[in-house]
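Left out: one protein chain. Kept in place: all the others.
Up next, subunit A:
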Amino acid sequence: MKQIAATAAAFGLVAALATPVLAQDMSANIKARQGQFRILALNLGVLGGMAKGELTYDAAGAQAAADSIVGVSMVHQPTLFVEGTDDMSVEGTRALPVIWENTDDFAAKWAALGEAAKGMQAAAGTSAEAIGAAMGPLGGACKSCHETYRTP
């Protein structure tokens, strides 16, 4: 009897220890994915600023920003969007549970971002006007995913 109680207590301890470890693991995934969106936003800021004429156009800087966006678009997303990291399950995220119901569509939307990013990569070194034209498809890729998979 004593043995059973000890075993149960040990299990309880293991469970108690395991839970925060697991949560910590997932918080790293959430941080990583939020960081990648921040990288996208910062580089879009450079490109958008040049397209709007708020920043002086500079071909090398624009190219570096566009290349960075392409780089992020190549990051494998399932590693970052692990199950159990939706906004109903954990704090600090706006990812909707429907992501994990439509993983194929979610992957397709991410692939569409990659295509739009390549369009920007081809345009960025040519002119501010070309950047402006390539911003439309990029913004469209952001919107089409956010409208379904992120809280407003």
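Here is the rule we use: a contact is a pair of C-beta atoms (placed from the backbone, for glycine too) under 8 Å apart; a residue touches a chain by one contact, two chains touch by 3 or more; residues count from 1.
Operating definition for what follows: contacts and distances are computed from a predicted model.
Participant: For the complex's missing chain, which UniProt name, "Sugar ABC transporter ATP-binding protein", "Mono/diheme cytochrome c family protein", "Succinate--CoA ligase [ADP-forming] subunit alpha" or "Multicomponent Na+:H+ antiporter subunit B"?
Facilitator: "Mono/diheme cytochrome c family protein"
Participant: Among A:G35, A:G92 or A:G139, which one is in touch with the chain left out?
Facilitator: For the chain that is not drawn, the touching residue is A:G139.
Participant: Can you say which of A:G45, A:P78 or A:G92 touches the chain missing from this structure?
Facilitator: Hidden-chain contact among the options goes to A:G45.
Participant: Footprint of the hidden chain on subunit A, which residues?
Facilitator: Its contact residues with the unshown chain are 40-42, 44-45, 48, 52, 87, 94, 135-136, 139-140, 142-144, 146-148, 150-152.
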